[in-house]
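Every protein chain but one is kept in place in this view of the complex.
Moving on to chain A:
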Amino acid sequence: MSRVRKDPRAERVARTLSETGRRPRLDLGRREAGPASGRPRRDPWREWAASLAGESDTGNGRKRYDRSQRQMNRVEAAHFARTRDGLDAVDVSPGQPALRVIDEPAFLVFAVVAAAGGRLSRFDRQVLGGARLLADAGEGGGAVVAIAAESIEGLGEAGADRLVVMPRASTQRERAEVLKAAVDALSPRHVLFAEEGDSADCARRLSVALGEPLFPDVEHLTARQAVRAIRNAGAEIGLAPPRLMTLGEDRARPYEDVPCEAREIEGGGEIASPDPAILSVEIIPGDPAKLALSETDFVVSAGNGVSDFGAFRDLAAAMKGTPGASRVVCDAGLMPRQAQVGASGTVLAADCYLALGISGAPQHLQGIAGCEHVIAVNTDLHAAMIERAGLAIVQDAQLVMPALLNLLKEREA
């Protein structure tokens, strides 16, 4: 990038007041020409004024500023939110989010969410975020249609304008058929899937059924192009976002603005005929106690601060987590070596990690770098694990473990 060179002489000429016969006089306060670089000047005063969130009414008149850069979105929200029957969240006030309503979208973008267990996963939010990006970038503004097997909490916050509830299909072939009916009925501009499990399978079935190419495992998604790796990550191709895409994990930012309405609409097809080749389908739930550390989603882990390992094993089982341990504990033979978490143990792919009496040595923290939620129980306020944790409890693990077990027993009853 090159900036325009400043020409002091030209600037001086532009500012010279034409009063002939006298000494040339300069008007240094004049600004209408704009800076030579062509970039607009920042106005810090206006920015502060825009981020004023409120004034405390306790008499001293202290101002509260919100500098989280969401102010522009509130303005946008006011632009988008219009009065609709049964909906009066038009008033955009700080602290109370408005609803973003898109009445007549120019086009639709489908986001197929798996929502295992009736909750949006992080990956589902990323798929919805990617769809939101494509919908907002298109001319006229599009709407994101979430395709799910049931109505899920938090779809609006994740960026879905509409929701199409699909009938529950027992086989993937039926699921793809129903989805194809929805695509035929609503003709979306893009259909976005997660490159994972059933979604990835469904994307390929849909691609074959529609006879359209699929652009899988997108690594980089913007409004103008979608990029993916090919040839064993030796090359990549970038295209204008095609119609059918699957998104790689952790590649698109989840949507974090004003909630959308997630209004349910018709569009799901009917299940026509069962698949004659599938004779039986049975779901076997996973047993967290027997899962490998690399596969599980929730690890309950003990460190040198835990002394009662009987209670710890009971706790891991009661919390439906996979037991893990720090190296010190494995070296002492208190837990099996397979349970070691960290650089020389297992690097976790879990969503959540509960650390009981673990100091958080760098070698241990490497193993939990991919965990989104960390809970630490430690007696030392200054332990590295307490700093890493999303919920930090400074308390004796030997007291917290029985309390947790009691509380879980109470809940079961």
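By definition in this document, contacts are C-beta pairs under 8 Å (C-beta built on N, C-alpha and C of every residue); 3 or more make two chains touch, one makes a residue touch a chain; residues count from 1.
Note that contacts and distances are computed from a predicted model.
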Hidden chain of the complex, named as in its UniProt record, picked from "Electron transfer flavoprotein subunit beta", "2Fe-2S iron-sulfur cluster binding domain-containing protein", "Acetolactate synthase small subunit" or "Peptide ABC transporter permease": "Electron transfer flavoprotein subunit beta"
Which residue of A:Ala325, A:Val341 or A:Ile386 touches the chain not shown here: A:Ile386
Hidden-chain contact residue, picked from the options A:Gly61, A:Gly234 or A:Pro362: A:Gly234
Chain not shown, touching residues in chain A: 114, 116-117, 119-122, 126, 171-173, 196-198, 200-201, 204-205, 207-208, 213-217, 219-220, 227, 229-239, 249-253, 275-288, 291, 295-298, 319-321, 351-352, 354, 369-375, 377, 381, 386-396, 399-400, 402-404, 406-408, 411-412
